[in-house]
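Only one protein chain is missing from this complex, and each of the others stays in its spot.
Labels for the chains are A and B, by order of writing; each one numbers its residues from 1.
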Amino acid sequence: MIPETFLENLLKDYPNAPGFYDEVFDENKYIREHYRKITDHLAKIRLEDFQNMNEYARRSSFEQGITFNVYSDTSQGVERIFPFDLLPRIIPAKEWDTIERGLAQRNLALNMFLKDIYNEKKILKDKVVPKELLFSSQHYSKYMMDFVPYSQVYVHISGTDLIRHSDGEYYVLEDNLRTPSGISYVLSNRISTKRILPTLFFNSNVQPVVDYSESLLEVIKSVAPQGVDDPVCVVLTPGVYNSAYYEHALLALQMGMQLVEGRDLYVDHNFVYMKTIHGPKKVDVIYRRVDDDYIDPLAFRPDSTLGVPGLMTAYRQGNVNLVNAPGTGVADDKAVYTYVPDIIRYYLNEEPILKNVHTYRCEKDNDLNYVLEHLNELVVKPVDESGGYGIFIGNKASQQELRDFKEVIKANRRKYIAQPTMALSVHATYIEETGMFEPRHIDLRTFTLSGDRSTYVCKGGLTRVALRKGNLIVNSSQGGGSKDTWVLQDE
Amino acid sequence: MVTYQVIYEAENHYEHEVTEALFKFLVLPCTDDTQEVLEETVENSLDLPVFHASNVFGYQLICIRVAQPFQHFKLKVSCTVRKKTTGMLHITEESLPLEEELKVLQSEDFIVDHFLYIQQTSLTDLPVARIPRDLLFQKDKPLFDYITDLNSRLHNMMEYQTGVTTFSTRACDVLDNPRGVCQDYTHLMLGILRQQQIPCRYVSGYLNQGQVFLGSLQMHAWLEVYIPSMGWVGVDPTNNMMSDQHYIKVADGADFDDCSPLKGHIRPTGPNTTSHTVEVVEQSQQQQQ
Partner (left out) sequence: MLSRTANSLFWIGRYIERIEHLSRYINVQYLSSSDAPRAFNKQLMLESMLYMAHAWDSYHACNSGMYDNHVVYFLTIDDKNPFSVKNYVGLTRENARGIRNNITTELWESINRFYHTTKGFNRDSLEKKGPYDFCKTVMESTTIIKGVADDTLLHNEAWSMIKTGIHLERAIQITQIILSKLNDIKATGHSPMSQAINSYHWAALLRSSGGLDVSRNFYGGVPPSRERAISFLVLNDKFPKSVLFNLQKLKTDLNIISNNKPITPDCVEFTIGKLTAKMDYCTLDEILNNEEEFVLTLQEDLIQIGVQLEKQYLTY
């Protein structure tokens, strides 16, 4: 018997996913143009070899220690790997060009928005964004008022989540402006593909992602306090028990920075120092991966042991810069999200390049009525929770659950927004349990860097895969996997 | 003009040895239109250098980092403050007509610029339904008159009593049980005014101990209300007074949390006690009548 090949397996019995955009196949089940090269290449590979490669990829992540901790009520810190699917997601050059311009535009406007709302507040006075929305946000930080960080950048690193809807268009699902994570998976997925599919990769004209750490280093250095020629920059991590610790360590290593914890730093005379074996050393820029609430126990949560007492005072004094600035969470609030197109028009006088998902705001009477009537077609999200928790998916709920949730919404209208269920596109993904390729929902976490007069968009990103069949939430803490994302160069 | 000698002392005791600490004291009188600090000395029991920093509102903090084992820490701040004005502070003009006052207070720009002093905090928040009607602004007189009226109503309604409230007592608790000290009076009045969108802020400072004022033995709290054309006007419901040359301001903010005289972080954490003493002595009596 002739051994089955990768391609035969891919084509054989590949189920349709009606109502969703399939990234690999068109409506007639033909392989899309930009996937031809890879399928032609893989056509020669036996299924068994592909399975071996898949297993090798898994082991490679384990040995590299690319594991994350999952916290739940029952167990603490179980180490798991974030499963990596060998078949890459491919984005043609033209599509990517639009995405890239859209991301740069969006992040520029959001940075201007942050500067405005913490200083002049013009957009509020002009009633483009309702003031109540910001003033009631727990992320609107008193500590940022009447203060502009160096280079006027608030969000140096932004993780914008994109999806492709059934209409074939990309939509922004959410902005992550606080301490977005995931880039380490982008880098290590790329290493894995290069190791496992070297010839294919080198023949495919894929845009590099390795320049991310270099660009990040440049951005961090570019926002150092004025007058510091050779700034000392560090990465501040909550420690080894943080789920993204691997990423903090990897970035520090690649950028040649010290990876510090709160207890390694202290503030004296409004400067920040780290404790070294040869005494104190002044620190100029902190790429902090510790949340706002924890970075300074004298300003925010007094019980925090992860932060540096007095840091906010040193920051406002201009003696140290923080990447990202505190208080940026106010702009990635899910309720503010719905105003981003207006924000772009207001500051840049341009039409938004990337689409926003239509959003119903439960605090508005008309929207609330619509939401209550169409709850079964909508996804309802709390505006103040991250990580995919607390999401209510209308079409998966029972009648009783729908009734109950309506009451929940009515009781706390500002807390909830609703959006139509976006039909996340699907991508052929190797499923270990069945030994077959099956369509799975995907999204794309992109990474945009903003420094002093420079913007960089990582050409690629983290394609997250919902490994459970039919699951729409693609998040590492909710049983997802990932794919390498290939942005093709113009030929 | 009056000159005061102000002495603030804090003493901390720790049950277990502390190896690392950062303290921030918000106790130094500020310099503004009404007063200036002429001289300032800071001493501490560990003989460590101190440094200054600005808080979010621009007020001077005295900070000290300790990086040696200790169980006891004492700080003494002495300064000479001169009040530049006498009588009621801040008032430069007559009240505007009520209608114009309301127009200012209700304008979008004004609300956006002053939201911090209009928005309730967890310490000042009050359910509107529970505020007695006679404490609300009936809009039948200028704002200034309502403020003085409310000041004396609250003064009469409350009973001054120490030891019944803490730093975390909220305005709504005070409404239920109208007893407490200066910060309780202040939080309650802030809560009532903010409920009506009238901007007002918490003020911490010292009182002339030569007068018969309640609360002068410790740091005092009162509030400032924004009155169009007049600016920030100091009101002290504890003593039913408008702030005058007997009031020495340290800082202001949204509520007590912004004005807390001492914030510190120690490693390792453990039980501790703090005591504060305050001495305010009038130095010259050459008041201009």
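Assume contacts are C-beta pairs under 8 Å (C-beta built on N, C-alpha and C of every residue); 3 or more make two chains touch, one makes a residue touch a chain.
Since this is a predicted model, take the numbers as computed values, not measurements.
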Which displayed chains the hidden chain touches across the whole complex: A
Among A:A43, A:V210 or A:V240, residue touching the chain not depicted: A:V240
Sole residue of A:T98, A:T276 or A:S454 that reaches the chain not shown, by the stated touch rule: A:T276
Full-complex contact with the absent chain, from A:E4, A:D264 or A:D367: A:D264
Contact set of subunit A toward the excluded chain (per top definition): 62-65, 235, 239-240, 245-246, 249-250, 252-253, 257-261, 263-264, 274-278
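Keep this in mind: only the chains that are shown with their structure count from here on.
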Gap in Å, rounded to a whole number, between the CA centres of subunit B and subunit A: 44
Residue numbers on subunit A that touch subunit B, as the complex places them: 121, 124-125, 127, 131, 135, 142-143, 145, 263, 266-270, 297-298, 302, 309-310, 313-314, 316-317
Complex interface listing, subunit B residues touching subunit A: 20, 22, 24, 49, 51, 53-56, 61, 63, 65, 67, 108-109, 111-113, 115-116, 119, 254, 258, 263-265, 267
